[in-house]
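Excluded from the complex is one protein chain; the other protein chains are retained at their positions.
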Amino acid sequence: MKNLDSKYDVLVVGAGILGAFVSRELSKYDLKVGLIEAHNDVGNGCSGANSAIIHSGYDPAPGTLKAKFNALANPMWDEIADELDIDFTRKGSLTVALYDEQVPLLKELIERSNKNGIPTKLLTPEEVKELEPNISPKVKAALYAPTAGIIDPFNAVVNVIENAVDNGVELLLNNKVLSIKKENDYFIVGTNKNEFKTNIVINCAGVHSDQIAAMIEPIDWKTTPRRGEYFVLDHFLDGFVNHTIFPMPSEKGKGILITPTTSNNYLLGPSSELIDDYDDVSTDKPTLDKVKAQILDMVPSVPLNKVIRVFSGNRPTTTRHDFIIEYAKTDNHFINVAGIESPGFVCAPAIAEYVVKELVNKVCSLIENKNYNPRIRKHIRLNKMGHEEKVEYIKNNPDFGRIICNCERVSLGEIKDALSRNAAPTTVKGIKKRCRAGFGLCQGGFCQSKVVEILADYYNISPLDVLYDDEGSNILLKKIKEGK
Amino acid sequence: MRTVDLVVIGGGSAGMAAALQARKEGIHDILILEKEDSLGGILTQCIHNGFGLTEFKEELTGPEYLQRFVDQVITEKIPYECGAQVLDLSKDKVISYSKDGKFETLKAKAVVMATGCYERSAGAIQTPGDRCSGIITAGAAQKYCNIKGYMVGKRVVILGSGDIGLIMARRLNLEGAKVICVSEIMPYSAGLNRNIQQCLKDYDIPLYLSRSVSRTIGKDRLEKVILSAVDEKMNFIPGTEMEIECDTLVLSVGLIPYISLLNNVDCPTSSTKGAVVNNYMETMIDGIFSCGNCLHVHDVVDFVTDEGRTAGHGAALYLQKRIHKENDIKTIAGNGVSYIVPQFINKNADENITLKLRVRKPLKDQWVMIKSGDNLIQKIYKSAVIPSEMLLINLSKDKLAQITDNLTIQLEDK
Partner (left out) sequence: MKEFTCIICPRGCSLKVDDNGNVTGNFCPRGKEYAINEITNPKRTITTTIRVKNRKDTVVSVKTTCAVPKGMIFEVMKVINTLSVNAPTRIGDVVLENILDTGANIVITKNID
């Protein structure tokens, strides 16, 4: 048991994109902040398994928190991406009407975007085909939203938390919160490993946020995980689609989209099914078949033989159907940030600002942290260097010439750099998320054993103890040939 | 920029054979670029025997077979660099590669691609269920076991009956794992008959045909798989589920030519997923040749070596400006044939040509008919043909002279 005596000013529960931005926002002030995470890495829930879109914000119903924060947050991302070295491009999005009866709906969406204050434009079929030559020839019209963007969701979470930790936040991994009790004027947060004292709790626990909220009082809302299944296509042709292409939205959400990713792959999905098990991120054939059929309707020539991966993530939908960002009913030192489903990723920095400046501020005095640095150490990007620069850099940093992952061209130098940072990876998946080793065509067939070796060497452990993902996900089960 | 006459990308069986043949035909300025720390390619981890029966008339293990070529490369003083990953190849044969402490761009006059193949992954076949630890390709399991001395599992199900899957069934069983079964989605095995015998039957490991994994179950590590029978359209048949407790699912579900380097050169590819080539193994990109498993996946390394030599020969002719550039005869996979390599033949090649092909499904008593237009050039009787066994057809110079039109190879019942 550690930290029992030292008391936190704020404990943030959940190291997804919300917990990341909230703790970074808190690190701007002289506070003792802890970021508690049940898993052994950050961004392992919904934040790492979504469409990776910085939505423009035209779509949420006007007047909702979703509409408010999306409009506020979208413009923030240029600066964030620059400060935190996150891959981000404003590709723009197209919401396409394929059938005549959808065209009037598109006009309603334009009105909605005007109400939300988001720039959009109605495009003719010819204009759509010009922008997207591979779109279905039956396209009738489209709504163009130029401010929509694509982002690397893995490094977004990692880099925000790296920066928060650089600025003094304590990252408390492998701590699953089991109980929260109020004692005198502070909370005791009990995990599977420790007990932590804190003045303020901020609940950013994603699909588990209702369970955390219910630890201190009865609540009148519930999280109902809504699973989304996706396909990932390998790199095959830059510009096969140039924008994030949505179908017409429905009550189930924004629908099944196709989008380029920041890594020059293409992402197809998500499906939308309510499930019971909060942690069930399996995929199934009938659902994926539906995703396929809908994409083929929009983009008939999509090469499905380029699929390299399927995955799913669970959106934290709540019974309130809007974001929940408020004090607990019985205690204003407990703040719920729940139900942050799509467009939650884009909204995270604006929500974090609101939570800290409007909610935390009222119950705790905020004194500026003079040492706060909004930037992280820049990543080395060999593919952005000129030839001579590259020759010179690799000469001086030999590990950057040693390629570990052939498919995604990831060098030993990049992996060692990730290991040397705050919020460092400890697992094969952790390396994969940060450096892309194993994300490509062979899905780690060639490089996984090398990554296992690098992790074993770095942490000075046996390869048997190297994990793929969570506790219990060991890759190797037995050493053979022990000799005499 | 340094200029090299011939750069061979990949120092495995195909690449070494190509380099050695080119050297034999008078090419001195050669460089082999190998991404791993030693020459040899995938045979480094194929410690089982059965290699070299055609090449050396004896049965060797993979490492023994490859060492004979490494020795020749060293004797011939052919330059090679290991740990050298080629990152870029352009149409005009400018190659960038990277290794420990070095990044270099050089200009090759000719290039032989010998980059091997990769294994189809769980993601690619979209295995339904949980994506937990314990689902691994056979080659990756082989590397852990045969190079590092670690076992990937204790209770193993193998999906796919390709040769590596069968070899790994025996291998893991021999090292103390319980190999519960091999499951194959097709109604016949994708592996060689002798491997069914010596890897499965010898150890009483059942082979289930027309059955595949309909669900993987496990939170962190695999806990069980569900095997279901499939119909002719490969759809799972409800009610046929078998639940098997296991910690590991080893995948042997196909090998695919690894040619992402060719993405930037607009190189036409064929149904083998490798490049389209002519009888010199020259791709449709001038001076870029391809051979071995990056051209089409072989079942016997001896044929890889042979194909490497053909590519090395072609590259030598190209560099000596003696290559015939007309690809005037097209080879067409007719009834029952899934592919033919090469896809083009030069009529004036003036040398014997070997055509390699695979059949679509197992058949008995077949004539392999080789026709030029309507003219029957040759017919060969086969008592049995199976997709896992590549057929080699030698076209002699005389036969070549009779060819006037595109060449179709098809199967006919006897």
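As written, the chains take the letters A and B, and residue 1 is the first residue of each chain.
As a working rule, a contact is a pair of C-beta atoms (placed from the backbone, for glycine too) under 8 Å apart; a residue touches a chain by one contact, two chains touch by 3 or more.
Just so we're clear, the structure is a prediction, and the values are computed from it rather than from any experiment.
**Student:** Could you tell me which displayed chains border the chain that was left out of the figure?
**Tutor:** Output: missing chain touches A, B.
**Student:** Touch as defined at the start, partner being the missing chain; which of B:V4, B:V156 or B:V300 qualifies?
**Tutor:** The missing chain is touched by B:V300.
**Student:** For a quick check of understanding: of B:N146, B:T310, B:T331 or B:N346, which residue touches the chain that isn't displayed?
**Tutor:** The missing chain is touched by B:N146.
**Student:** So that we can see where the missing chain sits, which residues of chain A does it touch?
**Tutor:** So the residues of chain A touching the unseen chain are 453, 463, 480-484.
**Student:** In terms of residues, what is the contact footprint of the unshown chain on chain B?
**Tutor:** 44, 47-50, 53, 59, 61, 63-64, 67, 145-150, 174-175, 192-198, 201-202, 299-300, 389
As a convention for this text, only the chains that are shown with their structure count from here on.
**Student:** Measuring from the mean C-alpha position of chain A to the mean C-alpha position of chain B, what distance in angstrom results?
**Tutor:** The computed centroid separation for chain A versus chain B comes out at 38 Å.
**Student:** So in the complex, which bits of chain B are touching chain A?
**Tutor:** Against chain A, the touching part of chain B is residues 35, 83, 85, 87, 98-105, 118-119, 121-124, 126, 128-133, 136-137, 139-140, 143-145, 147-154, 175-176, 214-216, 219-221, 236, 247-248, 258, 260, 263.
**Student:** If you look only at chain A, which of its residues touch chain B in the complex?
**Tutor:** Residues of chain A touching chain B: 231-232, 235-236, 279, 281-285, 288, 307-311, 387, 390-391, 394-395, 398-399, 401-403, 406-407, 409, 411, 441-446, 448-449, 463-464, 467-481.
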